[in-house]
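The complex is shown incomplete by one protein chain, all other protein chains being positioned as in the whole.
Per-chain numbering from 1; labels A and B assigned in written order.
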Amino acid sequence: MNGVIVQDTLRTNWKQTVYWGFGMGILGLYLVAIASSSEIMASYGPLLESLPPAMLNVIGISDVRMFTTTEGMISSGFVTYAMLMLSVYAVTIGLNITTNEEEDGILDIVLSLPITRTQVITEKLIAFALLSLGVIALCIIFPLIGVAIFNVEVNIGKVILSILTVYPGILLIMGVTSLIGTVARRRLTTIGLSAGFIMASYFINFLGNAASESFAATLQQFSFFYYTNGETVILDTFNPLTSIVLIIVASIFAGLSVMMFNRRDIGL
Amino acid sequence: MRGSIFIETLKQTWKQMLYWGLGLASMGLLIVLMVPVFDMQQMSELLKNLPPIMLAMIGVGKDLDLFATAEGFVAIGFFGKFALIFAVYPVVMGMRITANDEDDGIMDMVLSLPVQRAWVILERFAAYTVTIIGVVAMIYIGMSVGVAFSSVELNMPALAAVIIMLIPVLTFVMAFTMLTATIVRRRQVAFGIITAFVVASFMIQTVGAMAEGTFAEPIGWISFFTYYNAGHILANGLTATHIVSLLALSLVLIGLSIQRFEQRNIGI
Partner (left out) sequence: MGTTPIIQTKALSMVYKSGKTETKALHNLSLNVNQGEIFGYLGPNGAGKTTTIRMLLDLIRPTNGSAQIFGLDIRNNSVEIHKRIGFLPGELNLWKNRTGNQIVHYLASVRGDVQGITTRANQIADRLKLDLTKKVRDYSSGNKRKLGLAIAMMHNPDLLILDEPTSGLDPLMQQTFNQMMQEYRAQGKTVFLSSHVLSEVQTICDRVAIIRDGELKAVETIEKLTHVEFHWVKINFRDAIPSSLQNRLISMDHISNVEMNGQSVRLQLFGDFDPLMRAISDGYVEDLHIEDPSLEEIFLAFYDGEKEQSS
C-alpha cells in the first residue's frame, strides 16, 4: 500500500473538512457564548436536583449536571445535535468511498491502474477517517476559542472528551454507508438506506430517553446516538470501552465493505 | 405540452414519497403508542416547578399545561425534536428541480424541448409540493392508525393543525434549496450551503429558546423553525400570518429562482 490514494483523497477533500468543521465549530462557539451569559441556569440547580431522575429522563434530562454546568450545557446543546448533523457528513464521505465513483463511471479508470481493489477502498477509508478527525478537531477548537474569548469557567478536558465521543459515531456511519454502497451500488439507494439507519437510531435513542422505564431503554442501547452524546463524560461515567467498541464495529463494517467490493463486478 | 413535466416528475418521485412517508408515519405511530407510558398528571405537577428557561430548553416554553397532555407530548416531543429530520425531504427534492439534472448533464436535453425554463421549474416545484403534502398526509394517517389500534385518546383535529403547518414550512425549505441550487449550480456546493442554513436555523431556534435574556434571543426570527412551534400551534391553532409569510416568502424565492435560471447559462 503506497498511500497515493490516501494523499489524493486528502488533497481533494480537505475543503469539505474545513467547511463542515468550521460550520459545526461556529455552532459550538455560539453555544459557549450563550452559556457564558446564562448564569441564570446555575441558580436553578437545587430545584432540578430535587426532581426524581425518572421524571428528568422523561423530559429529556438525564442528569441535572447536563444543564447546570457549562460543560454540561455544551454537551447537551451541541454534542447531541452535532452527532445528528455530522451523520450527514459521514454519509457523504461514505458515498465517496466507492459509490460515487462507480455511479459516475470513474471507477473503471481507477481499477485499471496497477492497484488492488483492497488498496483502493482501504486507503479511501483511512483518508476519510483522518479527514473526519479534522472536522472533530475544528469542532473542539472553536468552542475552546469561545471559552477563551468569553472567559468561561469550564472543565476543558470534559468538553474535549465529550466532543471526541462523536468521532466513533462518524466512523460507524461511514463504515455502514460504505458497506451499503458496495452492496447496493446505486447512490440514491445507499443514501436512502443510510438515512434510514440514522433516523431509526435517532428515534430509538429518543424513545429510550423519553421512556426510560420501558423496553425502549433496552432498545436504546442499539442506537449509536446513545454512546455519542458526551453525556457520560459530563457525568463522570464515561467508559472508553464503549468508544472502542464503536470503532471496532465501524471497522467490521468497513472490512465487510472491502470484502464485498473485492468480490463483485464493477459498473453493472 | 403543459403539465407533462409535472406528471413525469410525480411518476418518478412517488416511490420516494412513499418511503419517506411510511418511515415518518411509522415514527408517528410509535410515538402515539408510547403515550400510555407517561403519567401526564404527575408530569404536569412537576413541570410547574420548573423555571421558564428550563421549559424553553426542553421545548415546552410557556405551553406548560399543553405538554402535560397526550397531544402536547406528541406534538412537542415528536414534531419539535424531529423537525431537523423532516427538513431533509424538501432539501432532497429541491435539489432535484435543477441542480441534479444540470450536474448530470441532462439539463441540455430537457431544455432542448419546446418548454420555457420557467415552466420546468414551476412544474417540478408543483410536483414536489404535492409529494410533500403526501408525506405529511401519511404522517397524519400513521398517527391516526396508532390511535385507532390503541387505548390512546388523542385530539387528532388539534394535532392535524400541527401536522398541516409542516406543509408551508417544508415548502419554504424546498424553495430555498431550489434558489440556492439555481445560483450555485454545483450539487455538492449547493447541498453544503443548504445544510448549513437548515442546521443553523435549527440551532438558533433550539439554543435560542434556552437563551432568554441573552443576545441569542432576538435573532430567533431568522430561523424558519421559529415559525413551526408545535406547542404554540396546538394551543392556538394555525397562525394565518405565519402561513402567509412562509408561502409569500416561498413565492418570492420561486420568482427569484425562475429569474436566475432564465438569465444564466446552463452547464458551464
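By definition in this document, a residue touches a chain if its C-beta (ideal position, glycine included) is under 8 Å from a C-beta of that chain, and two chains touch if they have at least 3 such contacts.
All values derive from a computational prediction rather than experimental measurement.
Chemist: For the full complex, which residue in B:Val115, B:Val130 or B:Leu256 touches the chain that was left out?
Modeler: Of the candidates B:Val115, B:Val130 or B:Leu256, B:Val115 is in touch with the missing chain.
Chemist: May I ask which residue of B:Ala137, B:Val189, B:Leu249 or B:Ile266 touches the chain that does not appear here?
Modeler: Considering all chains, including the one not shown, the answer is B:Ile266.
Chemist: At which residues does chain B meet the chain that is not included here?
Modeler: 1, 4-5, 7-8, 104-106, 108-109, 111-116, 265-268
Simple rule for what comes next: only the chains that are shown with their structure count from here on.
Chemist: Where the CA atoms of chain A average out and where those of chain B average out, how many Å apart are those spots?
Modeler: Chain centroid spacing, chain A to chain B, equals 24 Å.
Chemist: If we count contacts the way the header does, which residues on chain A are in touch with chain B in the complex?
Modeler: Listed in rising order, the residues are 16, 19, 23, 27, 30-31, 33-34, 37-38, 40-41, 44, 47-48, 51, 55, 58-61, 67, 73, 77, 81, 84-85, 88, 192, 195-196, 199, 202-203, 206-207, 210-211, 213-214, 216.
Chemist: Residue numbers of chain B touching chain A in their complex, please.
Modeler: 16, 19, 23, 27, 30-31, 34, 37-38, 42-43, 46-47, 49-51, 53-54, 57-58, 60, 77, 81-82, 84-85, 88, 188, 192, 195-196, 199-200, 202-203, 206-207, 210-211, 213-216
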